[in-house]
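The complex is shown incomplete by one protein chain, all other protein chains being positioned as in the whole.
Order of writing sets the labels: A and B. Residues in every chain begin at 1.
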Amino acid sequence: MSLSFLFLTVALLAVFAYVFGRKQALSAANNDIVQLHSLPGYYGFYSLLWCAIPALAVLILWSIFADDVVTSLLISDLPAHLQNLPPLETQRLLTDIHLLAQGHQLAQAPDADLSAAVAHYQRLESTSSMAQTVMVLLFAIAGLLWAKKHIHKNYPARNNVERVIQIILFLSSGIAVLTTLGIVLSVLFESIHFFQKVPVNEFLLGTKWSPQTAIRSDQVGGSGSFGAIPLFVGTLLISFIAMLVAAPVGLMSAIYLSEYASNKVRSIVKPLLEILAGIPTVVYGFFAALTVAPWVRQMGEGLGLDVASESALAAGLVMGIMIIPFISSISDDVLTAVPQAMRDGSAGVGATQSETIRNVVIPAALPGIVGGLLLGTSRAIGETMIVVMAAGLAANMTVNPLEAVTTVTVQIVTLLTGDQEFDSAKTLAAFALGLLLFITTLILNVFALYMVRKYREQYD
Amino acid sequence: MNKKTGTTLDKVQVGLKKRYAAERRFQWYGKTAIAIGLAFLLILFGNVLSNGLSAFFQTRILLDVNLSAEKLGIGENPDRKALSKADYNGVVKASLRELFPEVKKRRAKRDLYKIASNGAAYQLRQQVMANPELVGQTISVWLSASDDVDMLTKGYTNREQIAAVRRLSDQQVIWVDQLIDKDRLERQINHDFFDNGDSREPELAGVWGAVMGSFYMLMVTLVLSFPIGIATAIYLEEFAPKNRLTDIIEVNINNLAAVPSIVFGLLGLAVFINFFGLPRSAPLVGGLVMTLMTLPTIIIAARASLQAVPPSIREAAIGVGASHLQMVWHHVLPLALPGMLTGTIIGMSRALGETAPLLMIGMVAFVVDIPQGITEPATALPVQIYLWADSPERAFVERTSAAILVLLAFLISMNTFAVVLRRYFERRW
Partner (left out) sequence: MNKSVLLAAVVGCLAVSAHAAERDYISIVGSSTVYPFSTVVAEQFGKTSDFKTPKVESTGSGGGLKLFCSGVGMQHPDITNASRRIKASEVKTCAENGVDKILEVKVGYDGITMANATGAVAFNLELKDIYLALAKEVPATDGSETLVENPYKTWKQVNPSLPDSKIEVLGPPPTSGTRDAFVELAMEGGCKTIPWIKAMKKKDKSHYKAVCHTVREDGAYVEAGENDNLIVQKLNVNPNALGIFGFSFLDQNNDKVKGASIGGVPPEFESIADGKYPVSRSLYFYVKKAHIGIIPGIEEYLAEFSSDKAVGDEGYLTEKGLIPMPAAERKQFADDIKNLKDLSL
């Protein structure tokens, strides 16, 4: 039976289990609901869970492990001269067997041993899938019977079902933790690989980033230095410019919208500003590279300045636009959380509205605003597409916004899509950068969230 | 009144003008900030619109095509296979020669053929395959002109430029003008752009494949992230005991919401493709990565809307004897659902516009066939934009902007839907 069909069968059985369990409970109480401990539906769910969960668990585990078991069985049953091949040969042999079993033709006709192995493999496979079907159905039915045995009118079905549901709820909240774990693990191994080639302190403290190592073995690379500091300086420079745009504009528009604007204006302007947050970053990148960067350059030349084509300024400006709604929506939340009583008090002693805002509301909301700004910064640091399209690749260690700088995310993308050999330090550096990026944003986020939270508690 | 010894009121009055000025200035700052934001929005849209609108039109040529079996190189009563292999290219070329019988030289003929698109033969094939009775007839059909002609009629190619650097020769420009005079060449609505998958011929390239790829991806994301997100939110908000473990989960979720999207791409590559062996370039993997990426957004929104349900509702439910889960399931959840939906839509719209993680999991691919399921190779709209932006053919520039327009249209309609939903269900307790 194919997997999806088996799954469907189990699902049907589960539905049947629900109906069956419900009926069972009702008949146990002689159709008098009041006599039952729980509502009849809970008995239905109870038997549904018993029917479906063990069966699906078997289904999943079998699907995961069956292949390995079949392969090892196959190898142990091969003729002796095929059994002790070097791993490489075994691998190839297995591939051939798989392909032949799927009905494909190989370049050479298989010899007798191979044909026998293929036949054996097919037998094993069909046995395995047969056994899987039987086991799964057996578990489903056993679960159903088990539930039936337990259902009587005093059985606390609701409590048990609720416990299972709570466990499911708990497990789904665990996915977030698994994700973080997955992120760390998926970059960690390659990073360790990288740090075997390039020492950690050189990576963290080096002030020169120039992966000009050779692509081919017969070449000698120029310089190959992997100091991440210039990348972080570039990233911070662009983020700083972005915040220079986003912080005042975002904050002031939040203040105006939450304190001054009429409801009507607010209901139109707020969604419009939120569109800025919804625009895909690839669109911003396009805009930054083709419209803003040339414009910045022209302006600079008009003023007699020397501006690079990929100036940090252009990328930063556009990134700032992207972050405006982010800052404004967090500031908006924080500002509205300041109790009205504080504003009234200020107005009561004769302050104008702007004085109230500047001297009362903003100081009260300051930790939240700072937290919001930090979150905005962390977003700017991690932004990829804008800088991939508009920022440069040369790692200049500079704080001059008119020069080209590169960022961590740009380097990750270029290194991973480059033409060099994959296991070279060059490619592996991308993972180390990914790890570093994750850690940096983690620290920034945790700190920012701490600020936002701490503040919120004050007035709750 | 004596100014020197003035009362408090006098002191206030002295500074009043200044304070009012400051007040006006402050308000003006606010208005300027909003104006700046909106101006950026306007510039961006104006820019994309002015570049992209022309891509919704396509230059086509009216050709009289002789579809006799002999010209097509097929026997009488051809089967489908013979029909699909017939020489459509030849008949298109023949009809062009008929239009300009004076063209004799081999080189000149080659130039002449370049007026029609390489895809004209495919378009003709499509029509004949759909309607085999056409064989044996001579029909007049509108077929796509080549991208260079398209660029000329749209004014992107400068007619004044010397022929050496222009993509079209002087003779070709003359032919195009003659065709226009004969009413055989005009710009029509470009339905190919909406119907087709990707293509390397700009005049054949369309967004439908990318739209379907994005659609399948979002479906996977929705099916996974909505239930998981809501289950997590319910657990954390309603059931979780206050202990270290739940604290870690909370910090984690808030942090994940701000993790750079490209890091999720690295995760997808390592876990879903390398570890689980899922196919590359599949909407399934894209959807899984997007699920992990949008989950925090959905969880945070869902928690906020659970918090907004007033305690009185909970207490009333508990009061009449509901269990904790029944209280949540029957009373709190239905009230919080609209807010959760809004959060989900916003999460989805972010997933729709995201590119960076897809770069890592092989969705930057050339896919012509329209994907039919979640495991078939596909691209997504933002990736298509990224790919077209990198294509050498000039005509892709306007198509890039047009694809951006399509993407923005989807995003804005999703956001508007979320706003409307929020308004409609918004409740003041």
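In the analysis below, contacts are C-beta pairs under 8 Å (C-beta built on N, C-alpha and C of every residue); 3 or more make two chains touch, one makes a residue touch a chain.
The shown structure was predicted, so the numbers you read here are calculated from the model rather than taken from an experiment.
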item: Of B:98, B:315 or B:390, the residue in touch with the unshown chain; value: B:390
item: Residue, one of B:281, B:342, B:401 or B:415, that touches the chain absent here; value: B:281
item: Options B:46, B:227, B:310 or B:334, residue touching the unrepresented chain; value: B:227
item: Options A:52, A:151 or A:261, residue touching the unrepresented chain; value: A:52
item: Residue numbers in chain B that touch the chain omitted from display; value: 81, 84, 110, 118, 122, 157-158, 161, 164-167, 199-201, 223-224, 227-228, 230-231, 276-281, 284, 288, 362, 364-369, 374-375, 377, 387, 389-394, 397
item: Contact set of chain A toward the excluded chain (per top definition); value: 3-4, 7, 11, 14, 52, 56, 59-60, 63-64, 88, 91-92, 95, 98-99, 102, 104-107, 165, 168, 172, 210-217, 219-223, 289-290, 293-294, 297-298, 308-310, 388-389, 392-394, 396, 403-404, 406, 414-424, 426-427
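One rule holds for everything that comes next: only the chains that are shown with their structure count from here on.
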item: Intercentroid distance (Cα basis), chain B paired with chain A, Å; value: 21
item: For the chain B and chain A complex, residues of the former touching the latter; value: 12, 19-20, 22-23, 25-27, 29-34, 36-38, 40-41, 43-44, 47-48, 227-228, 231-232, 234-236, 239-240, 248-249, 251-256, 258-264, 266-267, 269-271, 292, 295-296, 299, 323-325, 349-350, 352-356, 359-360, 382, 385-386, 389, 400, 404, 407-408, 411-412, 414-416, 419
item: Parts of chain A lying in touch with chain B, wherever the complex brings them together; value: 158, 162, 165-166, 168-170, 172-177, 179-180, 182-183, 185-187, 248-253, 255-257, 260, 269, 271-276, 278-283, 286-287, 291, 321, 324-325, 328, 350, 352-355, 357-358, 375, 378-379, 381-385, 388-389, 409, 412-413, 416-417, 431, 434, 437-438, 441-442, 444-446, 448-449
